[in-house]
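Omission of a single protein chain aside, the complex is shown with its protein chains in their original locations.
The block that comes next holds chain A.
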């Protein structure tokens, strides 16, 4: 059961990361996993988005996709 849950979580994270890439959010896997965890705890997604925007370093071009800030780390 535990293994299945882990596999599910990993798969979910992978899918979410791909979506995130399509949407050009500029998030890396680890950050994303943290965000998902926070969302699961009922944190307001819009507030979280605002926080990420505020804290992440300013982008070079407002419209260009941003390379991940740090190398993806496994959760």
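Throughout what follows, contacts are C-beta pairs under 8 Å (C-beta built on N, C-alpha and C of every residue); 3 or more make two chains touch, one makes a residue touch a chain; residues count from 1.
The rule is short, and it goes like this: contacts and distances are computed from a predicted model.
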Name of the absent chain as recorded in UniProt (options "SWI/SNF complex subunit SWI3A", "Dynactin subunit 4", "AP complex subunit sigma" or "Gamma-tubulin complex component protein"): "Gamma-tubulin complex component protein"
Residues from chain A at the interface with the omitted partner, ascending: 1, 4-9, 11-12, 15-16, 18-20, 22-27, 30-31, 34-57, 59, 62-64, 69-70
